[in-house]
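With one protein chain held back, the other chains of the complex are shown just where they sit.
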Amino acid sequence: MSFRQTAFLPTFAARETFLATANSSTDAAIAVAGVPLDIATTNRAGTRDGPAAIRRASRMVGGTYPDMPHNPYDLDFADVGNFGLLMGNLDESLKMIESQAAEYPHLIAMGGDHLVSLPLLRAAAKRHGRLGLVHFDAHVDTWAENYGAPVTHGTNFRIAINEGLIDPHRMVQIGIRCRVDAGTLAWTQEQGVTIIWAEDVHLSTPCAIAERITAVVGSGKTYLTFDIDGLDPSNAPGTGTPEVGGLQTWQARGILTRLGAVNFVGMDLVEVSPAYDVGEITSLAGASMMCFYMGLLAARGGGA
Amino acid sequence: MSFRQTAFLPTFAARETFLATANSSTDAAIAVAGVPLDIATTNRAGTRDGPAAIRRASRMVGGTYPDMPHNPYDLDFADVGNFGLLMGNLDESLKMIESQAAEYPHLIAMGGDHLVSLPLLRAAAKRHGRLGLVHFDAHVDTWAENYGAPVTHGTNFRIAINEGLIDPHRMVQIGIRCRVDAGTLAWTQEQGVTIIWAEDVHLSTPCAIAERITAVVGSGKTYLTFDIDGLDPSNAPGTGTPEVGGLQTWQARGILTRLGAVNFVGMDLVEVSPAYDVGEITSLAGASMMCFYMGLLAARGGGA
Amino acid sequence: MSFRQTAFLPTFAARETFLATANSSTDAAIAVAGVPLDIATTNRAGTRDGPAAIRRASRMVGGTYPDMPHNPYDLDFADVGNFGLLMGNLDESLKMIESQAAEYPHLIAMGGDHLVSLPLLRAAAKRHGRLGLVHFDAHVDTWAENYGAPVTHGTNFRIAINEGLIDPHRMVQIGIRCRVDAGTLAWTQEQGVTIIWAEDVHLSTPCAIAERITAVVGSGKTYLTFDIDGLDPSNAPGTGTPEVGGLQTWQARGILTRLGAVNFVGMDLVEVSPAYDVGEITSLAGASMMCFYMGLLAARGGGA
Amino acid sequence: MSFRQTAFLPTFAARETFLATANSSTDAAIAVAGVPLDIATTNRAGTRDGPAAIRRASRMVGGTYPDMPHNPYDLDFADVGNFGLLMGNLDESLKMIESQAAEYPHLIAMGGDHLVSLPLLRAAAKRHGRLGLVHFDAHVDTWAENYGAPVTHGTNFRIAINEGLIDPHRMVQIGIRCRVDAGTLAWTQEQGVTIIWAEDVHLSTPCAIAERITAVVGSGKTYLTFDIDGLDPSNAPGTGTPEVGGLQTWQARGILTRLGAVNFVGMDLVEVSPAYDVGEITSLAGASMMCFYMGLLAARGGGA
Amino acid sequence: MSFRQTAFLPTFAARETFLATANSSTDAAIAVAGVPLDIATTNRAGTRDGPAAIRRASRMVGGTYPDMPHNPYDLDFADVGNFGLLMGNLDESLKMIESQAAEYPHLIAMGGDHLVSLPLLRAAAKRHGRLGLVHFDAHVDTWAENYGAPVTHGTNFRIAINEGLIDPHRMVQIGIRCRVDAGTLAWTQEQGVTIIWAEDVHLSTPCAIAERITAVVGSGKTYLTFDIDGLDPSNAPGTGTPEVGGLQTWQARGILTRLGAVNFVGMDLVEVSPAYDVGEITSLAGASMMCFYMGLLAARGGGA
Partner (left out) sequence: MSFRQTAFLPTFAARETFLATANSSTDAAIAVAGVPLDIATTNRAGTRDGPAAIRRASRMVGGTYPDMPHNPYDLDFADVGNFGLLMGNLDESLKMIESQAAEYPHLIAMGGDHLVSLPLLRAAAKRHGRLGLVHFDAHVDTWAENYGAPVTHGTNFRIAINEGLIDPHRMVQIGIRCRVDAGTLAWTQEQGVTIIWAEDVHLSTPCAIAERITAVVGSGKTYLTFDIDGLDPSNAPGTGTPEVGGLQTWQARGILTRLGAVNFVGMDLVEVSPAYDVGEITSLAGASMMCFYMGLLAARGGGA
């Protein structure tokens, strides 16, 4: 099997880095990093352990697929380890994450909770300017506050929009089905954000949804944020705020692998909380989505 | 978030009552109660712990949704706790449940196994007369006996039909796919019960299924009984008698939220057995269905 | 319930043989056997415990179904226990399995990992000649080697094709979606193997897929091999090499129950690894598929 | 290994009967049977699955041990399967259990909850007269009622004493540490029951405790009832009413293997609830205690 | 059973408040409260769910015990629910906790991580003056900082000592066995703190250890802080930073119930993280220790 170079090290024996890579160079064109910040979550905890679980499950993925013939192993990528943070200090940790993210031209980050997208977007926008956003999630994440707190895993994209990091007219949310007050929903749509409800996905096809997404974000630079709770709880029990009625992995996979026309400049995969998982299926789903994203990059010849 | 009144108590810190309500008044228009009777089950045990698990998971639901804009918190509802029962004594327990249920004008009950529907229907029929029944389940529950026992979680609706509590011509079963002898199936259909097989749901849309259900039950008073094993084992592993090929939560959600034309007078959600669950997904599915039912009530201005 | 003869022994109390049968005669027309060999797996271990878990879950299935009105209990079948093997010795174990399989005219085997299909097919081909193959799986299992090893649960069908045990033009794979190098894929299709990708199943109907399968295998003698990882990880977490985007049980069930025109002469159900399961759902899926297969046999009056 | 006759069937492949025996004859000198009644429990459910789990774990035990050189395989014993019962009907089930137990001269029963000891003792006392009792437990099980119910897994031994099935002066409880009202405790001790508190065991040695037990029960016919919750929750999490501060398995093992002077005529091992277990350790503890008991019988040349 | 007033509500059906109390009055002499702050932990997360799990398990405890004949139900106590906090903001949350704690004359708090002891001690010291401390733990919790952070669940008691909240000469740590640099250990002992190593407990008796503790804290006002990881991982797997070689529950129970001479003015039970627990054994251990503490209060006629 040409996609895993190490002979005599079966999957179970492979190195527990992302895609079992031996490359940890901070100079690689594409950097995979863990961002285990999880102190801004409203319900269950534990996404600090997400990066390790995704790395472990990632040994089961990689290479070429029938529906993704472009190979992540053709990319110049490295697993650069986990970002540092300051325990119990949200403000400082956000600054530290942004500063560490700024060092990499193309970052694929593993959360941590969804708040990590905020400093990652700050770093990405500083490098690339205002970005389009493809956003898989059960939740809009555009609340003004959660339980009195202004900076959480549920207010991240309102802040990002308000800071001009992302262009709401080039922002599309897929899989939304959460409880949300009318005001927050109105605010979101008034900014120009496109919402593709979870049921829209169920009643349509991955191909058609991919076309809608591509139409919204256009050819400009775009960031992918994939909250694992965009998937159905049956497909991703290992997360903090599951919501019934979500996407199946075949749908997310079918959509993502068809986004070859989007000009992606970075990605995060967040909210994997392994303590609530079974059989690593949530971690595997996360690793798979990251792998397909890398296939998109490979299709265009790299991350640049 | 206007739908949860308690500031500074994030979901994880909220009260573990249904929808985290502080109202425990037995005089509320709508009463939510646990009925932890589980001694009539043919396979795995443990639904006695269903009410607690559903309450806990319910903290993740409530408020308005894109597909259910009516808010349970607009209702006058209370969580009145668990019903008493007599350990190891089925006959007496059924009487106690009926008698306690009779105190509430509109009850939303959390099982316990499916046999609890029988005393609940007895109480409801006494108040409302013969009822229509919307019945989500993998199993017909119209056996004449199970393993020699005449009163079980599999004979409940034959008894209910025979006692005249429900009108079989206004009874519709959704999700059926269990092993069942020809005689039992014939008896069920001969009574006039409409069966929507699980595969019918998969090959149709929630909207179309909701229309079929509405057509069967019409405008008369109707009871909703939701056996969580109507869902697929992947969506609801935490139950006693799972059956492959079941409904996805997006389907049940899509159907239930479209039953606004049905005149519901009571509901039960049964067969959640948390010991077999993962990541609370079964409890969450149960809590979500109850929440959507309450949204239907809110749409018409209350439970009356 | 006529489908389970033992009164007063509810499902939970039933014998833990396949379908709770009391028949262990090696002379039955159809033999169900466990083949707990699991030392050739590339990722997670534990399928040695598959037979026991499937037997246990099988107590929940059996009898007639709305979509399978033919009753396994009408068959002359026995659970003949587990096959012997030589710990840590693959070559010898394969010979022992083949030799034990040869004793039964119609065998339904429970793995163990997918390599067990190889000796089972050797025995079946010796009895029946070259066979057609209906192959549910996430993986093609036609690699030339895995991590340096030539005989694994991923090279089994290349060997079987090369040995002439199966006719690749009468071989159809359903659910494929794994990472696979271009060379292996090309080899497989060049042999004449038909591949129905997982997404094909999602975008089609069970009925249409069943027709495609039937068209490929025709009326000749055919073997059914069902790798539980053909199902989605959400439906079958209890397996060693899960792959996102797989079949739902309703699809597999809908396909399998419609294969009445296929002339099946044997079956195996492999790769159930209970240590990674939740609520027995993987074991139940396996037991259910075996039960539906037996229904197909019952429809034609037995296994002969 | 001479203690397991079946070559080429490693532990994991062995038959899932007690000690993997192939003997199911109801005429064996010693009968092992499951009694999966569990509807009289005050807290967690699920002991109906105890017998199956104990059988499965029992494949890891059997043969001779350094501290038990007498071999259960030297006994004429059989696993006769599970007793029938009537779902949801305690009275009738107790009668059925007693009647089935009466058929065996020496029964080793696997519960089910502790109430099963009552009909088992009724059958044993009918055969042997009033019995001594060695009773491992966290709880006294001599309450007059539990939550209004007179016949439960907590009132069993008051009933047994009142019915004269056991002689309280020849009854010794080991491991007691539960919450218990003063009245119940006083009643128990007034009957003449000897209580060896859990802390007594911790502060003493197995040898000394075994001597105390032997002194209490003397040379008369004696029954052994082992509630798995006599063990510490860390050693036996898989049970319904765990209690901190319990016995370690090394203590129970050290005590039990030193009871060779006691004239045992029957045994039950109850309250194993596998849904709450981890790594089968509770089931294994149960199977081990049964195996050591059989070693005691083997030491005297059989069960008679 | 006089210790649970509610007839017909077996343990499994009881209210999920601490000891199933119906009293939620903030005016009770003794208040039990949850403090679900968990963002200052160095390893695994999830103690935010500790209070709920302890409440649930607490239904299995309460009343009188052979080794604790004084009844918590004789106390005027209430479960006042959970404290509010500000998500992701440690400084503000600590202030909020202190302020809420200040409202109660005698508080029994359920963490949350061990950092919650700091604001609780601040409130207690404000009311009572400098306190003695009985501290069960695997870790000294007197580090100057952890991974760059000065305020964590490992620096809490250095801060408390430095702030003069506790008198180190009246502070005793029981169960210590963690990795700790020489400097931190020296600082701790130089302050006058008494350390009873875990192995000391194993090689001694609960009675002797209780005497040592009592001798250290004397007759002055004293606070009890019980970090569940003071127990062995086998007894308390459900925690964030387990450490091998810890106390068994029989030892902690035996020590705690013998501290009747200590003048306790408050308690916390921290670091229960249910996501890592099995069979509720960790939660049960926590609930039991709280119950025994309440027995100590009952022995002296109340919390005052």
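Per-chain residue numbering starts at 1, and chain names A, B, C, D and E are given in the order in which the chains are listed.
As a convention for this text, a contact is a pair of C-beta atoms (placed from the backbone, for glycine too) under 8 Å apart; a residue touches a chain by one contact, two chains touch by 3 or more.
Given the structure is predicted, the values throughout are model-derived calculations rather than measurements.
S.K.: Any idea which of E:M96, E:A109, E:I161 or E:C178 touches the chain not displayed?
M.R.: E:C178
S.K.: Which of these, D:N23, D:T64, D:S99 or D:Q191, touches the one chain of the complex that we don't see?
M.R.: In the complete complex, the chain left out is touched by residue D:T64.
S.K.: Consider the whole complex, including the chain that is not shown, and state which of C:A29, C:V151, C:A261 or C:A299 touches that chain.
M.R.: Considering all chains, including the one not shown, the answer is C:V151.
S.K.: For chain A, which residues reach the chain that was dropped from this view?
M.R.: These residues touch the chain not displayed: 6-10, 12-16, 34, 36, 48-49, 52, 55-56, 81-87, 96.
S.K.: Kindly note down the residues of chain D that lie in touch with the hidden chain.
M.R.: On the side of chain D, residues 1-4, 6-12, 59-67, 69, 205-206, 232, 234-235, 248-250, 253-254, 278-281, 284-285, 288 touch the unshown chain.
S.K.: Contact with the hidden chain only, please: which chain C residues?
M.R.: Chain C touches the missing chain through residues 38-42, 44-46, 48-49, 86-90, 115, 146-149, 151-152, 275-276.
The rule is simple: only the chains that are shown with their structure count from here on.
S.K.: So if I look at the partners of chain A and the partners of chain E, which chains show up in both lists?
M.R.: Intersection of chain A and chain E contact lists gives B.
S.K.: Give me the rotation angle that lays the C-alpha atoms of chain D onto its copy chain E, rounded to the nearest 5 degrees.
M.R.: So the copies are related by a turn of 120 degrees.
S.K.: Using the stated contact rule, I'd like to know whether C-D or A-C comes out ahead in C-beta pair count.
M.R.: A-C
S.K.: How far is the middle of chain A from the middle of chain D, if each middle is the mean of its Cα atoms, in Å?
M.R.: Chain A and chain D have C-alpha centres separated by 54 Å.
S.K.: Quick check: what residues of chain D touch more than one other chain, meaning two or more?
M.R.: Counting only residues that touch two or more other chains, chain D contributes 42, 44-45, 48-49, 86-87, 146-148, 276.
S.K.: Graph shape for the chains shown, where an edge means the two chains touch. Line, ring, star, complete, or other?
M.R.: It is other, because the touches fit no line, ring, star or complete pattern.
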